[in-house]
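One structure follows; several queries about it will come next.
What you see is the complex with one protein chain gone and the rest in place.
Here is chain A:
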Amino acid sequence: MSLCKKKRQDDFQKVKLKVGKTKPKADNATNINFRTKGINLTEQLKKDANAPTTHRKLNIKDLLSQLHHYSGTVKQGALVGLRELLTLHPSELDQHLSSLLSEAAAVFTDKDPNVRMSATRLLRFIAQSVPAERTSPFFPLLSAHLSCAMTHIETGIQEDALKVLDVLLDHYPALLAARPALLLNNFLELISHRSTGGGARKGQEGKGRSWALSVNPNRNVTGQQWRLTVLLRLGRFLQAVVEERRAEEGVACVSGDMFSVLNGQGGANAPLELNWEELTYRKGGFQVFEHSGAMPTPHSTFKLRPETEPGAGVSEGLGTGEAVRGFASTLVPLLLDVWVEASASDRSKTDSAHLLTPDAMSLMYQVLSILQLLRKLAPQREYQDTLDVWFRSEYLGDFKQHFMKNFPYGNLDTPKQRRKTDPKRSKQSTTIPGQTVEPLALNVLLCQVMVSMVTLSQREGQAQEPDAEWLMPLRGFVQETLSSGAKLSQRHLHTLLETVWRMVITQRSRAVTEDLLQAVYVQYQQMNLNLQTRTLLLSFYSRLYLQEHNHTHIARSRVLSRWLAALPLQLSQLGHRNPALSDRLLLSIQAAASRGNKALLNSLHTHACRLYDPQEGSVVLLPAESQQRLVQLLYFLPVMSQGLLANLSRCCTAGRVSAGLAASLIRIIHLRSSLSGWSVGSQDMTLRDVDYISFLFSTLTGSDLNHCLCPTHRKCATAWRRWGLVHSALTYGVLVCTHLCACVCNCVSLSQTGLAVVPDSMAAGLLRAVARLLDLSFLPSEPLLRFLSRCCLSLLSLLLTLQQDTAVWGACVAVLSSIPRLLRLVLQSLRVKDLCEEELPQLAQILSLLLQHTALRNHMLANATLLQHIIQDLTRYCRGESKEQWMTDLLYCYSVTMATHRGNLGLRDIY
């Protein structure tokens, strides 16, 4: 009890408070002796397993919904987050493409420049990873937002819209170009405004025009620079339209890129290329389609008339010639204004008006390139000419006045000025992406634009004089640039060559042509040109040459013929270093040779021996296709000299050309000989028969000598194949004539003396040739026959080792059956006495083979006594082993042969 009491007192002890003493702290007093800091939870803790998120754990839906947030930073963050999400999880892009594009496009017109920038970046990212065909369904939406931004009242948004356009032009040019109508107007409105009132009513009638250049003082760049940025995009856009149109037409690329395509290839249809050997041994058939060769296509290339408007609804913008013309009539005056302003602004600064600041220069360059593109916009090839005529009639005066006034433009660089404007320029250069135009580029482009104006007037027979006057400085400039010897870049050279081409075609004067071509030739003769440039120049000339038929002034050009004459030398000097270039050269040579160009043929003749040299001539160094061209060139050679023929035969035998090619070489030479029955034309009898035949035989002997050096089995097979081909070539027209036989015999006796050992294949070939060539009336001489008989024998013994070789056997049989005396000689030379034991079975086998052959049987019978002697000898010398298989075989054959015809004696006499 007392314990309990005490405890109670402990619990409720009274705390005494006294005045003047600090109050003791309560037990439950809060310690406020700490400092706080805010914690931001940027990431959610929740983790959604099915949707991938950014590092902030936001999934794509959150991000997209954040784009509707009022705050600019949130939106920007969302755009950045989207980009991050898509880089981490590219699969998200496929699923959400439509919502992504629509949301991103919606912020093109956002007030905050940072948001717009991020949106552009996001768009670029998407565009990089999504191909055009998958974007195409969303493209109307994108372009609607784009044009909304382009026409926005705020200048900043307008400027950023151009960046969006850049992205689209980079990645989806074809989609943009598909509906050009709306965008073109937007471009116009960016640099000008439509003046309402009198102008509109007059419409497009020449000078009373409805659009005027505008200047917006609010922009943070000068009017000129703004125009430059807009024109740059317009240029690129038009380029895209032109390219898309070209892709549509397909065929047009031939004339579009002048010098790239040489022999009219690249049509819409792919022809079917077949090889007879494949054709014969392939199981399935092939199919040629009615209008398209290898691949089926529903479109026939046969057109009754040009189709009118392929898709009426879509291509309102530039689909027809009239539409292009309408657009041009609005744009060209504006461009002229831009030009005038650009040139005028400089003139105040300097007294020499042809010197330009870089800005003005690039602006002018853009103007010219857009003009050039406008010309190419004509929807069909037929409208091109009418468009050109219209351009000429409408604007030639203006162009002459403005463009030609200070024609060779130069660069204005005074160091003082540059220093002063330096900081400013560095700021501006951020707005204008990499535009520094050299004066050369400007001048060259100007030439091209102006020269394109001249085209058709000449054909219609108008007066030349006014044109010649303003063409003078242009021509002077072109000539000077080309012949100065300076290296030109690929693009400039291409433009210049096109200009020269146009001038040559239109100017139809020989002196002008000569001068221009001479200037190009200076370029051509430069030493270290790279391959592309060289090819460009080469194809310029070869195209020019191929065009010459209706331009006599080109055909008679001395420069051109000098160029042609130099080609064979170049080819031989080039060797194997550059097969592509050699092929180009060969194409031109072949074209000229087939046209019988004197200069070329003479030069070809002088260099023929080098070209066809068996060691380092082009014919053995180049790839197979070029080799074939070279071989075909032989047909056109004016004279076949003995040296050349010797080279050729060594080419054939050296084994560095394929067997097929060697055969076709022989065939071509055969065609040129008088034995072929094909008249070569004016160059008849330039190959003497003697030369031809000596060529054939030197090929024959050489070929086999070479092959007997490496008598592996496979090589033998190829040699035989070649033999067959050569042989067929030989026997074409070479029908039996004694003159030829004499030749053969001479050759044979020659080879007889020259060769101690005759290779097997050659022997067989000789036998075949003799069998085919020999006339019954011709009596072969004794030594020849002896030689042949030896060949025959050795071949027959060879035959026993190579079992299946029917060609050798055929040759032997043919020659033996055609010359009975030869058979007799063979049999006579079978002297059993001189043979050793091991050779007897061989002999017996040969004999039984001969006996078995029906064609020979009669001849064998004629020599029955001889045969009988041999068999008797045989049985005598191998009496011990008469039970051997070969002996019984022989006896059986012999008895059968004899029995069928006479049915008497035979075996009984022997025993």
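Just so it is clear, a contact is a pair of C-beta atoms (placed from the backbone, for glycine too) under 8 Å apart; a residue touches a chain by one contact, two chains touch by 3 or more; residues count from 1.
The criterion applied here is as follows: contacts and distances are computed from a predicted model.
Enquirer: Select, from "WD repeat-containing protein 18", "Elongator complex protein 6", "Nucleoporin Nup43" or "AP-4 complex subunit epsilon", the UniProt-recorded name of the complex's unshown chain.
Expert: Hidden chain identified via UniProt as "WD repeat-containing protein 18".
Enquirer: One chain is left out of this view; which of A:13, A:280 or A:528 touches it in the full complex?
Expert: Touching the chain that is not displayed is residue A:280.
Enquirer: Considering the whole complex, which of A:509, A:578 or A:632 touches the chain not shown?
Expert: A:632
Enquirer: Which one, A:57, A:510 or A:595, makes contact with the chain that was left out?
Expert: Residue touching the chain left out of view: A:595.
Enquirer: Which residue, A:671, A:846 or A:874, contacts the hidden chain when the whole complex is considered?
Expert: From the options A:671, A:846 or A:874, the contact with the absent chain belongs to A:671.
Enquirer: Counting contacts across the full complex, list the positions on chain A that touch the omitted chain.
Expert: Per the touch rule, chain A residues meeting the hidden chain are 263-264, 267-269, 271-277, 279-281, 283-289, 291-293, 300-302, 549-550, 590, 594-596, 629, 632, 635, 660, 663-664, 667-668, 671, 676-678, 680-682, 725, 728, 732-733.
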